[in-house]
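Omission of a single protein chain aside, the complex is shown with its protein chains in their original locations.
Up next is subunit A:
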């Protein structure tokens, strides 16, 4: 056995192979020490060495669930890579499961924090994630189907759903998409989203990524399907509607009317962040009569020193704000606040005083930036961030009527969008499906 494994892993110097001879048996053993943990001592080494009893050892081989027959030589390489120990005892091949699981702390959510909701987030370990989910949604009908994806990484993933509630058609569509997945390295849930999304549906996300176990539990109870990935903090949820992206988990936990107000604020913020820069161009350069007289004169006065047309002004400010956002993600946390101060306060003020942009444009830019971060979901927030540029270009050419038509076209597009066959912009879905008796 050692010969064959050595042949397969020619340059893997960290592979440990040996023949353990305790005087009675000569046992061949092969494993990666970096992938295996201390269990190997209690499970293999101690019973084989000074506590050795052939009968007891045979009993253990048969009864311990960690021992399994591994008679197929083709599987060996795969098993070793997954953290199994391969043994050849008395001419038979066994695998012993001893994969190392790093001790993972469950920490608080970082991108979907709530004020008073549960403060746990998924980890990068699939088993702990499953535990976190079972903690919140533990019913016998919870179905977990394991898959392996990625030709090199062979990342394991779970498709989780409640089989009483799930829509079989959607499940079938998901399996069909999963079959099509062609990846070498599957390292994050975002890659999986790209693979599962149809090519022409890539402007707005049709799969929700979340790091909150309570959201997954909530969605499972509504008959949705979760895809959990090993090595990723984020769980995919499908099918979803636009409203799910605008839904913060706080909405479930806070007072009724307050939540309604916040949801309204969120939608207004989205409308503003998409259209405000475009409206600025359209109104300032095409239809100033839409303003009240006062504000028209104020803008007129503050724009008097600006040398460039309104759209260049918008592009200058938006480039600055996008660069600032991008920088604050990449920068280490300690330097982060410096970047915000320099960018936000000093540059904004200076740009206006230098006559590069008007003071109203500073307000527009800040409203756009702040409104964008009101959206609870990062993926959706980025789609919205992208949409505003389309609006700006149209506003440059067609003015206010162009913005209105494009907004209509956007709604039409969203209406046509499907998330695994389910309408994306559906206002109402039947939330309570009847349970079979």
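One rule holds in what follows: contacts are C-beta pairs under 8 Å (C-beta built on N, C-alpha and C of every residue); 3 or more make two chains touch, one makes a residue touch a chain; residues count from 1.
Basically, contacts and distances are computed from a predicted model.
Colleague: One chain of this complex is not shown here; going by its UniProt record, which of these names is it: "nitrile hydratase", "Chemotaxis protein CheW", "Glycine--tRNA ligase beta subunit" or "Ger(X)C family germination protein"?
Modeller: The correct option from "nitrile hydratase", "Chemotaxis protein CheW", "Glycine--tRNA ligase beta subunit" or "Ger(X)C family germination protein" is "Ger(X)C family germination protein", the UniProt name of the unshown chain.
Colleague: Which residue from A:221, A:285 or A:328 sits in contact with the chain not drawn here?
Modeller: Considering all chains, including the one not shown, the answer is A:285.
Colleague: Who touches the missing chain here, A:73, A:301 or A:416?
Modeller: A:301
Colleague: Quick one: which of A:205, A:239, A:277 or A:402 touches the chain that's been left out?
Modeller: Hidden-chain contact among the options goes to A:402.
Colleague: When the complex is taken as a whole, what residues of subunit A touch the one chain not shown?
Modeller: Considering the whole complex, subunit A reaches the absent chain at 284-289, 293-294, 296-304, 306, 309-310, 359, 396-399, 401-402.
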